[in-house]
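Here the complex is missing a single protein chain, while all its other protein chains stay put.
By letter and in written order, the chains are A and B; residue numbering begins at 1 in each of them.
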Amino acid sequence: MSALRATALRIAPRPTTTRRPNYVAGLFALIWLAIVLAPVYVLVKGSLQNQEEYTTSGPLSLPSHLTTENYHLVFQDGFLKFFLNTAIITVSVVAIVVLLVPPVAFAIVRNRSRTVTIVFRILLLGLAVPIQAVIVPIFYLILKAGFYDTLPAVILPTAAFSIPLSTIVLTGSMRDITSDMYEAMALDGASSWRTFRNLVLPLSRGGLATVIIFSALQAWNGFLFPLILTQSSGVRVFTLGLFDFNTANSVDAPAICAAVVLSIIPILLVYLFARRALIRGLMGVGGK
Amino acid sequence: MATTTLMVRRRLLTRSRSSGGVKIGRPSFLWSLPAITFFALFAIVPLGVVAWLSLTSWDGIASPHWVGTANWSAMFSDPVFLKSFRITALLVGLGIVTQTPLSLLPGVWAAGYQRNRAILSAIYFIPLLMSAAAISIVWLSLLNPYFGLPRELHGVFGGGLFNGGFLFSSPATAIGVLTFVGMWQWSPFHTLIYQGGARAIPEVLYQAAAIDGAGRFRQFFHITLPQLRNTMITSIVLMLVGGLTTFDSILILTQGQPGTSTEATSYYMYVKAFQSFQFGEASVIAVVLAVFTTLVSLIVVRLSGWDKMRSTQEGI
Partner (left out) sequence: MPSGVASPPRIRLSTIVSKTFGEEESLTMMSSHRWLRRGAVTGAVAVAAGAALAVGGAGASGAKATASSSRPANQIQILAYGDAQNTVEKWAVQQYNNTAEGHKVKAILNTIPGANYQSKLQTIMSTSAAPDVFFNWGGGSIVQFQKAGLLMPLNSFFKQDPALKSSFLPSIMNAAKIGSNYYGIPMRGTQPVVLFYNKALLSQDGVPVPATWSQLLSDVSALKSKGVQVPIALGGGDQWPTLMWFEYLYDRIAGPNLVTNALNGSKSVWGTADSKKALGYIAQLIKAGAFGPDKSWDSVKFTAGQTAPMLINGIAAFELMGSWDYSTISSQGSTATGTAPPNGPGAAFVKAGKLGWAAFPSVPGGKGNNSDLAGNTENYYSVLATTRYPQAVADFLKIMYSPAFAKQELAIGNLTTTTNTPSLISGADATWLKWQYNLVNHAAHFQLSWDQAYPQTDTNAIHTAVANYFDSLSVSQFVSAMEGLKPAG
């Protein structure tokens, strides 16, 4: 695609000059933007209000008095521990994915044997397996394996379900490595390991970045696996902490808002720094 | 997007195939073993276990014991289960109908090169970063009939359209809330897909159209939309499979209520398994769900005729 667009760009010096901004779509985007922003505003404002004001004044009203108390409370209430657990899970999932996926992607791209084709088909099929369909047996297996209510109980299935997508994204970007380069390596007499390390890995860094962001987001925001496979507060993740916070008898809405805001911050930072990789990944290009 | 990428890629691949034959440096299948074993352990083996569990009775305390097809006949005479298909279909349908325009238009717009685009897109994509749990909790609090938006915006919510602000009290508005929250949560994601698709439309098409005197609307309907056909199918398939497995938002927002009118299939499975402890019957639902999502994917692939579409694109 990039090659083609480059050609298009060469023909037409700058799209802005040939394309008028699309006002209709722009207006539409703006309206929807307001709807998107409203809850975000409520969230941030709510997190800075005390509970009485939050309950009695409407959610959209302007705050009259701001406080950071809710953030203190969130930290007191064990959320720090929940964030830590979530971070451990996220890092572990990413580590497993980064360890397992590049080799399989390399094999899929460069090994044309029947076995590898089957491997690839199983992974493709895996894309259509919804987590809900296997949650009961995973629960059963995790129980039997004695992993119930531990962090690995969440890490292992989360990582496993990140594999198909990650593999496909990565094969996409490995495929963009031209065969001339492989041939050059082969002429040097490079082993598959050397080819992998010196050619494939460096050239698929972009795809790897996308894979890391995908699996990190997946692990960070995961809900069903922790809901089913953990129980005690020592291994609770923040999504579950939020859910529990919400179902406890006396609800502290501003504190929930503060917890939600805190939960977005790390991901927002990652997003701001890696926006391009993420968007490219979602566009299905695979990154470069 | 995919189409043009494809053309480029095809050219590259053709070249690589003709010049192939190099054996050195190719990895053996062993390279794929760790990942596939790991994946099979948590995704494929469980599919087998769930098929077996569906033929047993298990309450989570005693061990599962064989009951044959009893769970299957019980589930297929369970009105709530059968109704859950209708609800799921409704949620999926509404999701597609509402999210498509809401992601198509902003996506096309964001594909342009306006100066403020980057900032607006960054805000626009915030829901994408939030966990479904967080999103649902925020909306639950916002939609409290006595202390949330319905009271503050009484003029809007007071009418019959919103059931007087009691959004979780009528099946129509409860489904409406789930659809809306889904829309809020997922539109940005699909916008990204459309943005990518729209960017890949060759500029020359618009230039040619402009020379022919086609206005913006004609350009949109005669160039943008047809060119986005692949993208649209991609996006719709995603909405389809995602909608079939809607769970978090139902758990937090409606819990299948009022009555059983938002009891979608995947949520009903959760209730059966982890609230009623009828794991056998829950496994029946899980098997049906797995078969169903796979079938739907296959049917969509077939009906949409991706391969045919690709060849029509070749001419461009």
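Following the convention adopted for this analysis, a residue touches a chain if its C-beta (ideal position, glycine included) is under 8 Å from a C-beta of that chain, and two chains touch if they have at least 3 such contacts.
Just so we're clear, the structure is a prediction, and the values are computed from it rather than from any experiment.
Trainee: Pick out which of B:Leu120, B:Ile223 or B:Val237 touches the chain that's been left out of the picture.
Mentor: B:Val237
Trainee: Which residue among B:Ala35, B:Met75, B:Leu104 or B:Ala132 touches the omitted chain?
Mentor: From the options B:Ala35, B:Met75, B:Leu104 or B:Ala132, the contact with the absent chain belongs to B:Ala132.
Trainee: For chain A, which residues reach the chain that was dropped from this view?
Mentor: So the residues of chain A touching the missing chain come out as 50-52, 55-56, 69, 73, 76-77, 109, 112, 117-118, 120-122, 124-128, 130-132, 137, 143-144, 146, 148-149, 161, 164-165, 168-169, 171-172, 175, 213-214, 217-218, 220-224, 231-234, 239, 244-253, 255, 278, 281-286.
Trainee: Counting contacts across the full complex, list the positions on chain B that touch the omitted chain.
Mentor: Spelled out for chain B, the touching residues are 1-2, 5-6, 9-10, 13, 16-17, 40, 44-49, 51-53, 59-64, 128-133, 140-141, 143-147, 164-170, 185-186, 189, 193, 230, 233-235, 237-239, 241-248, 255, 257-260, 271, 274-278, 293-294, 297-298, 301-302, 306-307, 310.
The working rule: only the chains that are shown with their structure count from here on.
Trainee: Using mean C-alpha positions as chain centres, tell me how far chain A is from chain B in Å, no decimals.
Mentor: 16
Trainee: Residues of chain B touching chain A in their complex?
Mentor: These residues of chain B touch chain A: 1-2, 4-5, 7-9, 12-13, 15-16, 19-20, 22-29, 31-32, 34-36, 38-50, 53, 102, 105-106, 108-110, 112-114, 120, 122-127, 129-135, 137-142, 147-149, 151-153, 184, 187-189, 192-193, 195-197, 199-200, 202-204, 206-207, 210, 216, 234, 241, 244-245, 247-248, 252, 266, 269-270, 273-274, 279, 282-283, 286-287, 289-290, 293-294, 297.
Trainee: Which part of chain A faces chain B closely enough to touch in the complex?
Mentor: Per the stated touch rule, the residues are 1, 3-5, 8-9, 11-12, 14-16, 18-22, 24-26, 28-30, 32-33, 35-37, 39-40, 42-43, 46, 55-56, 58-61, 96, 99-101, 103-104, 106-108, 110-111, 113, 115-116, 119, 122-123, 125-126, 128-141, 156-157, 159-161, 163-164, 167, 175-176, 178-180, 182-183, 185-186, 189-192, 194-196, 217, 220-224, 228, 239-240, 242-243, 246, 253, 256-257, 260, 263-264, 267-268, 271-272, 275, 279, 282-285.
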